[in-house]
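Quick one: structure below, then a few questions.
The other protein chains are all here in position, but one chain of the complex has been omitted.
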Amino acid sequence: MAQYRELRTEKEIDIRFSDVDSMKIVWHGNYIKYFEDAREAFGARYGLGYLDIYAAGCYVPLVDISVKFLHPLTFGRKAAVSAVWRPCDAAKLVFDYEIKDMETGVMAATGRSVQVFTDLENRLLWAAPEFFENWKKKWTVEQ
Amino acid sequence: MAQYRELRTEKEIDIRFSDVDSMKIVWHGNYIKYFEDAREAFGARYGLGYLDIYAAGCYVPLVDISVKFLHPLTFGRKAAVSAVWRPCDAAKLVFDYEIKDMETGVMAATGRSVQVFTDLENRLLWAAPEFFENWKKKWTVEQ
Amino acid sequence: MAQYRELRTEKEIDIRFSDVDSMKIVWHGNYIKYFEDAREAFGARYGLGYLDIYAAGCYVPLVDISVKFLHPLTFGRKAAVSAVWRPCDAAKLVFDYEIKDMETGVMAATGRSVQVFTDLENRLLWAAPEFFENWKKKWTVEQ
Partner (left out) sequence: MAQYRELRTEKEIDIRFSDVDSMKIVWHGNYIKYFEDAREAFGARYGLGYLDIYAAGCYVPLVDISVKFLHPLTFGRKAAVSAVWRPCDAAKLVFDYEIKDMETGVMAATGRSVQVFTDLENRLLWAAPEFFENWKKKWTVEQ
């Protein structure tokens, strides 16, 4: 199997007042937004944003997402969210995420998302589309 | 000028845990969602929903919205939001809103929104589109 | 081990215009809100809401949540979200979720959440608190 270097992007996020719930911590559902922030930052850096993918005639709907909440985040803090692309042989796009409190360095959450490829009529593509194979080759280091 | 009977819809809303901020009251931005709930309930009842309007070849983007916050809403309460259509001669769609705490009857907020009509290429329509003139006639009581 | 009857709650949800993304389907992060809707409906029915738990001197922060997206939901549809309590011996609160399109009956998503118990100073409770043991007994059918 091809060998890929680890592709990772990190993005700083501001914790909004409106992100925080009545226990004064970030409401858990907002971590999904932070993950998307990291995924978009990844897409912007490596040419794999929603608009790039759309231009290639595909959508990449999420089929699976999970979050582990390790430590609460509070209002006024800065956090850093990272996305790491996980190569896989299936026609899927897999990312692992980490969110850290930038002040304390404490890991606040980790997660994973899985996306599939569809055409613009939302029909599942069982094989990875050509643009994605090319994208992978661009970042591959053959052994 | 034509005389219209007052068209009003009321909708019950559940205050979500995630709607509430760290002061344990509904975060002010969420009132905009509640107004939209009322507007959609109005649209469903009187045949003026986004999908009806889209089917007529129009969008109705908001150009103005305002909210007056009178009394905080808290988690676990039920609230009722109403939308009243305000007839006007301009090619605009105007609604007034009221949100009441259903337990106490206290008025929590009032507001107003103004929408204009565009075609599906987002070009402003200076005159009200025909479907809307017909819609108004349907609800008109001539004097 | 004690035998529990299956405790389940179902709640109808309106898909909001603001829940839908530019692909005209519900943005995936919103499913987390729908799960919380079901969990709160469960809490209201079986006396296990946030406010009940708070009154017993506890919080129940989420430590794990996952969603499988099976079929997109679109604006204007009604969906039903259910929460089923999954008994476990650990000091945890586990729910499984299902979201169905009420018009077609199609399963849109499934998921699971895991919560732990803390005291009001956010210290983890390694044993289930007494109120929760009592709550479980109330719903237990011994064999």
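Going by the order they are written in, the chains are A, B and C; count residues from 1 in each one.
By our rule, contacts are C-beta pairs under 8 Å (C-beta built on N, C-alpha and C of every residue); 3 or more make two chains touch, one makes a residue touch a chain.
Nothing here was measured: the structure is a model prediction, and the numbers come from that model.
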item	value
Candidate in contact with the missing chain, chosen from C:17, C:54 or C:139	C:17
Full-complex contact with the absent chain, from C:75, C:95, C:117 or C:135	C:75
Interface residues of chain B (partner: the chain not displayed)	23, 25, 28-29, 32-33, 36, 59, 61-70, 72, 122
Interface residues of chain C (partner: the chain not displayed)	17-18, 20-24, 27, 29, 75
Chain A, residues in touch with the chain not shown (by the definition above)	14, 16-18, 33, 36-37, 40, 49-51, 75-76
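Rule of thumb we're sticking to: only the chains that are shown with their structure count from here on.
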item	value
Where chain B and chain C are represented by their mean Cα positions, the distance between them in whole Å	31
Euclidean distance of C-alpha centroids - chain A vs chain B, Å	36
Touching two or more other chains - residues of chain B	17-18, 75
